[in-house]
Every structure is written in C-alpha cells, then in structure tokens.
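Only one protein chain is missing; all other protein chains are in place.
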Amino acid sequence: VGAPRPQRSPRREGPGLLGPCCGAAPLRTVEPLEYYRRFLKENCRPDGRELGEFRATTVNIGSITTADGSALVKLGNTTVICGVKAELAAPALDSANKGYIVPNVELPSLCSTRFRSGPPGEEAQAASQFIADVIENSQIIAKEDLCIADGKLAWVLYCDIICLDYDGNILDASTFALLAALKNVQLPSVTINEETGLSEVNLKQKNPLVIRKHPVATSFAIFDDTLLIVDPTAEEEDLATGTVTVVTDEDDRLCSVHKPGGSPLTGAKLQDCISRAITRHKEVKKLIDKVIKSIKPK
Amino acid sequence: MVLLPRPTPGPVPSAGPSSSLSRCPRIPSPGGTLSPLPGDTSVLAGLYGPAEVKGSRESPDGATVEVLLRPKVGLPGVAERSREQLLRRTFEAVLLGSLHPRTSITVVLQVLSDAGSLLACCLNAACMGLLDAGLPLSSLFCGVTCALDPHGDIILDPTARQEQEAHAVLTFAIDSAQRKVLATTTRGSCSAEEMQRCLVAAQRAADTIFQFYRDCVQRKYSKS
C-alpha cells in the first residue's frame, strides 16, 4: 500500500453544476465511492462522460510485422495488443477436418500494479476463457476453413492478447483486438504435393482469412445494485458491485451474456444491456470497416 | 446427517472442516429422487470457515471468499478458473461478508460425475453448503441450465447429450429474494427473445429448487 498515485493529467471535471465536487480531490482518495455517487447523481462521471458513453476507441492494424496478423486497440487509456501467429499441425483425432484457434490473454505486470509477474492469474485466465468462448459461440471463423488436408494438416492460429495499459473493460478491448487482428491475418497458401505427400508452403502467395461473424463485446458495470454504466474504467470496476458483458454479432444474435456474479439484475435490465450492445455493435463494426478499408489500397 | 454448530463470527484458529458436506442432485424431477443416480451430475461441496486468512489476502471490510473447483479427473485448468471466478463473485453477492471481516471462507467443489448442467449443479451444491454451514446470507441462490434445441424449444436441465445437440445453452444463477439474475453464462448463440424465454423458464424452475432446499433443510432439522 503505497502513497496515493500522483494524478498525472487533471481529469476533465464534470459540468460546473457539481458544486460539492469542486476541490474534491481528497474525497476521491478517501471516500471514492461517495465521490462517484455525487457524480452519478448528476448523470455523469468524473472523466466527463455520461453514464452510457463509451471512451474514445481507436484501432491500429498490422503494426507488428513479425506476426501474421496484429491489432492494437485503445479504449480510452486501456490498451490491448493482439498478435496472431499461424503454425501448422495435425488436426485432432476426433475432429479431423478442423483447425485450431488458441487464444490467450496476458495481463503482465507492466499493465498495472495489481498484477504480478509470473504465470497468468485468475483474471487473465478468466479472460482467456471468455475469449475462447466468444470464438466458439460466434463461429467467428469456421474451424473447417483452417483445415488443409483432412486428418493430416491444419492451421493453428495462436492469438496472443497482451494488455499494455489496464484501465478497465479488458474484455471489450480484447474481443475487439482479436477481431481486428484476425481480419488482418494473411496466411501463406499451402498445397500438398501429390507424389511425395509432403506439403509445400508458398510464402509469396497469401490469402486472408474468411471471417464469418463479427462479434463485439459491450461491458457494463453495476453501481449500487441498480445503476448501469457502460465501458467502466479500472476505478469504476473496483467500486462497482458487478459487471455484465454482452457479445453480439451483426445479426443481433447473442454470442455471450457473461455476468460472473455480482449484484442481481432483472430480466428487463439485462434486455436494456442487450439493446445497448446492439447499438454499440454497429458503431464498432463501422469503425473496423473504415480501418480495414484504409489499409486495403496499399 | 450431523448438525454442526453455527460458526461464530471472527476467526476460528484451528478450523477443521467447520461445516458440512452437502450433496445435492440436479433439479429434482417431479418424482423427487434424491440420491445421485448413475448418469446424474453430482458435485460435492465442502465449506471451510470463517477461518484465519493469510496476511496478503486479508480484507478489513469483509470475508475473503475462495472457491476451488476440482474436476473429476486431472488438474483444474483455465475453464475451471473461469468458473471459480463466476462462483466466487456469486457467493460474494449474497454472502453478508461484512459480518466476518478479516476471515477466509473457502468453498471446495469436487465434481463427482458430469452428465450435463454442471455449472448449475455446482451453484446448487455450493448454496446448500452455505446454508448448511449457517453462514448469514442476504438471499439464497440456485443454478438452472436451459438448452435451446434446434427447434427453439427449451429443455430445462439438459443432459450432456442434449447440451451438445442444442444450439445454445444458458446457465443462470437466480436469487431467492426477487428471482433476479445473479450470474449468467452462455454457450452457443441465440436471439435476445430466446434468452428472455429461457430466463422466464429458469425463474419458474427456481421456485421448485428453492422448495427443494426448504424440504432438505426441514428434513435435516426434524431428524436431529
């Protein structure tokens, strides 16, 4: 437990109507929950956002040239990078016509003081499982597409997602980074030589992956058991009494409704989350299409 | 079954298994058989605490909840860790942990057999464990798994085979106070409307389970 961290950039304070909040910096340290409640009462947050407002989202595709596909996603301060490396392996015995997608989320000590160096902790593992579930549920890529020769050879896509700056809502950022990186993947073409039975890889000729679905995650934090705020920061996540993450695809189907405990919600509230997630999906889809298009002309 | 004394608030230094093991089958069928039949899903829950907590995990505001989920074979992996997180946060939501500050409460769940609806079974077993230990809770909770078969019909409490054939499987943790959703996790994809239908079905099934809890506890207390 160290001294309170010096506040680097004074955050944009809410509108001037927040009389009691003026000079409330000590309150933020001593009674962070009370500090937040004062803002939430006025329907805004200490960083100037409204309750349903997302942080600025940016995506940068293909910055890591050693990976077969990569993307860097920023959600406000939260920064996540996903690099995909493709390797060849024999398909599993029980699913001879399928390739593999192996996602792993890493939260290194670099991204926040709350994580220690060493093997992944509970939060990183839960995030890995969440991403694996999203891949499985949404069928983002048909695993059959990754198969080169039935029972002999298939692609393995290792999707390593590393958080660089942990300021909350890691699941949304990770899902987005994964999608953007997969859209960036270029696999070399592989042919099986009929005579020798050996596979030949042509590194010059590259093909993009077929992305079947575009899952987009939207996370909410529950405050004081009732209030839903969207895209929480790390501070908000710590103070919240629960979180919900909804993943939808472009057909407005739910790929995942993940609520790991926390304050109970009614069905109506969940429906509210789902509708907002559907709206968010459209925005994110538009953003990713724009970025992909800006890269294509090269 | 032995009735164990109510745990006293504050650390119990030499805590053996200070509370009971409770065995809970899946949602009771109308016939109401209680012992896990072969082919059933069964989970053994053991609850330890409130006991002394290690220094680094000590929380001055409430109890530190720890959940250990042991698979039937092998060591727990990433999937178990993710479920442990869900279970832990569900317990934390209902447990009045502030009554036991600076203590640890450990719930160990050992999967005995898995024939589908495993997570729901874990939730039910754990709730029975908490109930049996006499820990103060704000409400009870239960787990219900719903599967949507290819025709869009809801199958409550599906078997492993039904889960595999279904296009979506949803698991809810429902609280007893207002039938709200404490936790959910889904597999496969479904529409929002289908999810709401499942939720309603789960809430209805929850009533049966809570009645079952009541019967169990009643039987236990009338025996001793």
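To keep things simple, chains are lettered A and B as they appear, and every chain counts its residues starting from 1.
Keep in mind that, in the parts below, a residue touches a chain if its C-beta (ideal position, glycine included) is under 8 Å from a C-beta of that chain, and two chains touch if they have at least 3 such contacts.
Throughout what follows, contacts and distances are computed from a predicted model.
Q: According to its UniProt record, what is the protein name of the omitted chain, chosen from "Ribosomal RNA-processing protein 40", "YbeY metalloendoribonuclease", "Chloride channel protein" or "Exosome component 6"?
A: Missing chain, per its UniProt entry: "Exosome component 6".
Q: Tell me which residue among A:N43, A:S109 or A:S294 touches the hidden chain in the full complex.
A: A:S109
Q: Could you tell which one of A:N43, A:T58, A:N97 or A:N202 touches the chain left off the display?
A: Only one listed residue reaches the unshown chain, and that is A:N202.
Q: Residue by residue, what part of chain B touches the chain that was omitted?
A: Contact residues on chain B toward the absent chain are 75-78, 81.
Q: So which bits of chain A touch the chain we can't see?
A: Listed in rising order, the touching residues are 2, 5-6, 8-10, 63-67, 70, 77, 79, 81, 83-90, 92, 100, 102-104, 106, 108-113, 117, 119-120, 124-125, 128-129, 132, 156, 158, 160, 162, 164-167, 187-188, 190, 198-203, 234.
Throughout what follows, only the chains that are shown with their structure count from here on.
Q: Compute the distance, rounded to whole Å, between the mean C-alpha positions of chain A and chain B.
A: Using C-alpha averages as centres, the distance is 28 Å.
Q: Which residues of chain A touch chain B in the complex?
A: Touching chain B: residues 122-123, 125-126, 128-130, 132-133, 136-139, 241-242, 249, 252-267, 270-271, 274-275 of chain A.
Q: Taking the touch rule as given, give the residues of chain B at its contact with chain A in the complex, in rising order.
A: 78-79, 81-82, 84-93, 170, 173, 175, 177-178, 180-192, 195-196, 199-200, 203
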